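Complex shown without one protein chain; remaining protein chains in place.
Chains: A, B, C, D and E, in written order; residue numbering restarts at 1 for each.
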Amino acid sequence: MTAGQPLRTDPPSQQRRHAPPALHPAVVPSYPPPESDNDESWVWSQIKAEARRDADAEPALASFLYATVLSHPSLDRSLSFHLANKLCSSTLLSTLLYDLFVGSLAAHPTIRAAAVADLLAVRSRDPACAGFSHCLLNYKGFLAVQAHRVAHVLWAQNRRALALALQSRVAEVFAVDIHPAAAIGKGILLDHATGVVIGETAVVGDNVSILHHVTLGGTGKAVGDRHPKIGDGVLIGAGATILGNVLIGAGAKIGAGSVVLIDVPPRSTAVGNPARLIGGKKGDDMPGESMDHTSFIQQWSDYTI
Amino acid sequence: MTAGQPLRTDPPSQQRRHAPPALHPAVVPSYPPPESDNDESWVWSQIKAEARRDADAEPALASFLYATVLSHPSLDRSLSFHLANKLCSSTLLSTLLYDLFVGSLAAHPTIRAAAVADLLAVRSRDPACAGFSHCLLNYKGFLAVQAHRVAHVLWAQNRRALALALQSRVAEVFAVDIHPAAAIGKGILLDHATGVVIGETAVVGDNVSILHHVTLGGTGKAVGDRHPKIGDGVLIGAGATILGNVLIGAGAKIGAGSVVLIDVPPRSTAVGNPARLIGGKKGDDMPGESMDHTSFIQQWSDYTI
Amino acid sequence: MTAGQPLRTDPPSQQRRHAPPALHPAVVPSYPPPESDNDESWVWSQIKAEARRDADAEPALASFLYATVLSHPSLDRSLSFHLANKLCSSTLLSTLLYDLFVGSLAAHPTIRAAAVADLLAVRSRDPACAGFSHCLLNYKGFLAVQAHRVAHVLWAQNRRALALALQSRVAEVFAVDIHPAAAIGKGILLDHATGVVIGETAVVGDNVSILHHVTLGGTGKAVGDRHPKIGDGVLIGAGATILGNVLIGAGAKIGAGSVVLIDVPPRSTAVGNPARLIGGKKGDDMPGESMDHTSFIQQWSDYTI
Amino acid sequence: MTAGQPLRTDPPSQQRRHAPPALHPAVVPSYPPPESDNDESWVWSQIKAEARRDADAEPALASFLYATVLSHPSLDRSLSFHLANKLCSSTLLSTLLYDLFVGSLAAHPTIRAAAVADLLAVRSRDPACAGFSHCLLNYKGFLAVQAHRVAHVLWAQNRRALALALQSRVAEVFAVDIHPAAAIGKGILLDHATGVVIGETAVVGDNVSILHHVTLGGTGKAVGDRHPKIGDGVLIGAGATILGNVLIGAGAKIGAGSVVLIDVPPRSTAVGNPARLIGGKKGDDMPGESMDHTSFIQQWSDYTI
Amino acid sequence: MTAGQPLRTDPPSQQRRHAPPALHPAVVPSYPPPESDNDESWVWSQIKAEARRDADAEPALASFLYATVLSHPSLDRSLSFHLANKLCSSTLLSTLLYDLFVGSLAAHPTIRAAAVADLLAVRSRDPACAGFSHCLLNYKGFLAVQAHRVAHVLWAQNRRALALALQSRVAEVFAVDIHPAAAIGKGILLDHATGVVIGETAVVGDNVSILHHVTLGGTGKAVGDRHPKIGDGVLIGAGATILGNVLIGAGAKIGAGSVVLIDVPPRSTAVGNPARLIGGKKGDDMPGESMDHTSFIQQWSDYTI
Partner (left out) sequence: MTAGQPLRTDPPSQQRRHAPPALHPAVVPSYPPPESDNDESWVWSQIKAEARRDADAEPALASFLYATVLSHPSLDRSLSFHLANKLCSSTLLSTLLYDLFVGSLAAHPTIRAAAVADLLAVRSRDPACAGFSHCLLNYKGFLAVQAHRVAHVLWAQNRRALALALQSRVAEVFAVDIHPAAAIGKGILLDHATGVVIGETAVVGDNVSILHHVTLGGTGKAVGDRHPKIGDGVLIGAGATILGNVLIGAGAKIGAGSVVLIDVPPRSTAVGNPARLIGGKKGDDMPGESMDHTSFIQQWSDYTI
């Protein structure tokens, strides 16, 4: 995690189990605005170039690509349009959602910067990703996270009913259920994404990769700070369930199908049901970025993430 | 289970593995009609008050809240409207579904009473629940269960094609797949709900809490009574898989990620893959109601539900 | 696997870990065209008879049944209509998708034949299946596989942007995420189907049964051939996670909730997290067809698929 | 006009130019409820028989016919469904309108009786009418009048905003603009109907036939009773414009394209721009019922209605 | 009229008032199929070029242009798509209509040829027409006539319920009401088109131009052949009403707002309410093609068409 995120990088053992999740502004992820808009400009130009190439090659998709990408002057307009048309319903009209997304993305450049970071992350980490436009248009995990960021801002502004309505639509349309109060960093990959559940007081650092069916859940009826805290660069395998206010240290790996109720130290690996720790310090490699699922197999012969 | 449900409380070992799932009327859940409509009136007045408060505070949501809640004279009309608009498709129009739900809820007061019991259950058990209206409008587990109750009545009336069509829409829209023949009690919490699968001959008691990705499945090709029977007050953790005509006794807890193929005695806890029993009688506490995921951790150091 | 599928039956240990997934035509599943169209004619006549019976018995469903089945001259028209109306969105119109499906099914009789084989498989294997029309109209796993077959053809024709858009819609609408490049055999049952994920270089043989929440995933950032190869007649239980370029031999069984990172020999059973092998050769029975989840329980007392 | 409509049959010269259009209950058309429901039952049985015949003969239309007619238990349900689906918009949902129509038709049997009278009138007067179901489903004039009757009741109940919203939808969808306060009798044929405009204080008697582009308009800015009063059995030709609080006597004919600003005596004919009277008493024939456009041609050689 | 249309060119005074409108195949317009498809190919290539130019210049419209024109392989596919999406409703789905239009245009090349002739006619006659694509996409008169041609074929095939349903949708969506039995030639311009009504036994020749609010109506209750017969090259001004089985000779002009109940000789002009003849033979000019509204003004000082 970056220095700009003291809440999450302060010694977790001292604070995270005490305070209820006070919604002071710091809960809004603190990732800095894009340094020079260069990344955003470059990514947007790539997206348009890809969409133009695909529209030329595939007439059946051209209308879709013009509607979602090529008719828009900027990435945030394109994203707002796409989300509004995905998440609208007969009682929550697309124009209303479009207004909400355009306004939120304009007022919060950090959301735009995080979306760009996510696009860069997916592109570099997922070998099945065919381009930035593929991610923008087709990855329901990417779209769910962007909608969550808007819901998170609404929650911090105490517009909770609207934030919860947005969460609900994301849960229905993308099968991704992230509580608006949860704080999510940037450079996030939700791969496949179906069934991901992230609870109210969960915190997810930067450059984290989360596979489908992953739960960052609470431990029942307790109120207050009751969900996991995921450090930077963590990789969480498909179907892993992490419950309670535990800390998954930066650079840790959680094996697929694991059930984790304990703190996992940085750069270590937890696997199994119940999860136990295997391996240990492994250099500077960050698995959330390298997506290295396999290097520890030698240590634990019959397992994987 | 209550005294009113003899089918499910008779010694399970004697009957449940024999009879095919005869669809005599008793399969329709036997929860009594609301004693005096007091609960329903009170919950509905709360829902309207919450919706009015939110509509005043959030103009962007007011249209949605008037359409779904504030324009309706009663809870069953509001629920019917909301379900019809959620579940309709281009070939299954909202007006048709609305008619079906209004008619079913009017003819079967037990469905209305169960919906009220579910709302009370969610409100008291889920710390993330922001109000009755939040549950009514946004919890896809709640909505899926109400639609299932209507499908269950249709199934009992031998209107199976319509019941199956309804199941299919619920499975697509909410990602919750409950066979119309399955008997579900009242006071149910399906939290997050994505991926829940409940099979044809499953029976679920009252005051049960089921997390997402839970399967109450069969054991393959066998016909007849082949799915789990879940007692009153049971708590089933995220991702748990219970297979076959086994009995999970009243007040039992099933750990997250567990794979259960055996009977679990009342008030005991099963965890792991394959699941084994830990802990035992623990007083009168019903985990499905208390949502106590953690008290047994001392007994089994590295595990949770 | 049949003799017609050399790619998948050649000694897997020699080739599957080396070559990147070259998209030569052989990746298009090689199931033969229907021998005499007899199966297709017979299944279609059954579907129409069922739909007519249901339309007569249930006026509320008649409009739906005429729109989806009874107004169509053939199974492929009915399927194309149904898929187009399920998968369309505000930016991907139903008429465009209908054209795409009608054209693809006309040009590729093997897709039609595989759909018929799937219908026969579901009907014979799933005791909850109420008829062919039930499967055609209501099984999101069935519909997802048919849409995948069209996406797979598009991928092989290098129309990748359209193939990925189709995958994305299937992932959103049915919560089934199958990469267009994955090769899927015929006679497939995706039961319940929510959350199934099948990766880019996965190959699935004929007569395979896959329950919900099953992942055939990769092992991270590696490019090239990195997903499982599933032999003919395999049965994969709910929530199982199979990762990496491993071979699940013909007739093998994978237990529910298992996490598999190793090759599983033909007709053997793997269970647990991490999965270990139990049992062994068991005659000619193919569990993917018999759906026998229980016969090995004697060998492994507290487990199941 | 019948004896039951004193407001309209009292000497018009004495009252109609004075009183502002007081909205006492008598403005609600006074046509009696159906004597024995026989007409309604018979017409409904005919409609169903026609729809069943057409559904059998034309599979492409069967879904439409089941949705609009054959799935409904009664004429008023069928009509409510059809109107709701025609008049709904993205901000005025079909379920809301359906509720409104079902409720209004149930509370006001005179509206149902008038609809039946209209169906009988169209069937007997329009040689292009292919059956009752043809009128019910396809005549926008018929549908506009039925929606107006509901708007008229709402207006009389002082629910003016809703009445005006309904008028607006009818004007957009059917291009028929009838002010909710206008009183329309029964046995009405609006043939083709495009462009018909009927003002606030207009009164239309029973058994009137009105062709398209007909205006019953006011004379500008004046408030109060300022629109035409049309007697029973009147026939108004295409494009005729009748302006001001004039009385068109029972059984009169107004020629096509006429511009009428004067009273027209009973059973006489007015033609031309400006209209002048031709012909006179012509026996008991009521042109609004006989649709006799031609008998006066001998009197006025080069003209017609 | 051409030699290929004997029904309409036989001495009208002898036959047109006797025979009821027998629906033998000759009622299907007899315009020949395109001589070499050259016109169709050329017009289609022009439409695509225009659409491509506009899509490049106007990103906001590009999605629309790709969906309606540029993604289609041929004019009849583009037209079928556009009509299906215009005329569909919640009970008459676009895919069903698309199928109907594609099938009808494929089976009846004369409809395609007539559409091409209409496009050429509009382009050459209407100074406000900005191009072929403008007409194809935006002229509701053009679209209404094409849909009518399909309804006319259905009527001739005795598929009357479907033909009438199509007429009804055209009347609602385009405010153009053409009875399916009416025979319409080719090279037709319906300019502005709102409110056009053409009755059951009307016949319209080739190269006719009809402005908005024009009625070709019957004279009341009479059955049988009761609507106007319009010769080739006729021009009918806005708001003109022509009633009864009269013959408007080839090359005649009908003034705006006229009410015509008499035969009008070829190449003569009728104006006024009631209409009287002015002018006479005027050379070979065909006003339906030249759109000459003004040359007769010298003859009748204060009038126009």
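Here is the rule we go by: a contact is a pair of C-beta atoms (placed from the backbone, for glycine too) under 8 Å apart; a residue touches a chain by one contact, two chains touch by 3 or more.
Because the structure is a prediction, the values reported are computed rather than measured.
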item: Full-complex contact with the absent chain, from D:133, D:146 or D:215; value: D:215
item: Contact residue for the chain not shown (choose from D:57, D:106, D:197 or D:278); value: D:197
item: Residue touching the undisplayed chain, where the options are D:92, D:120 or D:278; value: D:92
item: Positions on chain D contacted by the hidden chain, ascending; value: 89-93, 96, 99-100, 159-162, 164-165, 167-168, 171-172, 175, 177, 179, 194-195, 197, 199-200, 213, 215, 217-223, 226, 239, 241, 243-244, 257-259, 261-262, 273-276
item: Footprint left on chain A by the chain that the document does not show; value: 63, 67, 71, 77, 81, 84-85, 91, 93-96, 98-99
item: Contact footprint on chain C, counting only the chain that is left out; value: 90-91, 93
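Convention: only the chains that are shown with their structure count from here on.
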item: Identified repeat of the D-E interface (over half of residue pairs identical), from C-E, A-B or A-E; value: A-B
item: Which of B-E and B-D has more C-beta pairs touching across its chains; value: B-D
item: Computed distance of Cα centres, chain C from chain A, in Å; value: 29
item: Cα-centroid distance, chain A relative to chain D, in whole angstrom; value: 59
item: Contacts with 2+ other chains: residues of chain A; value: 60, 63-64, 67, 90-91, 93, 175, 194-195, 213, 239, 257, 273
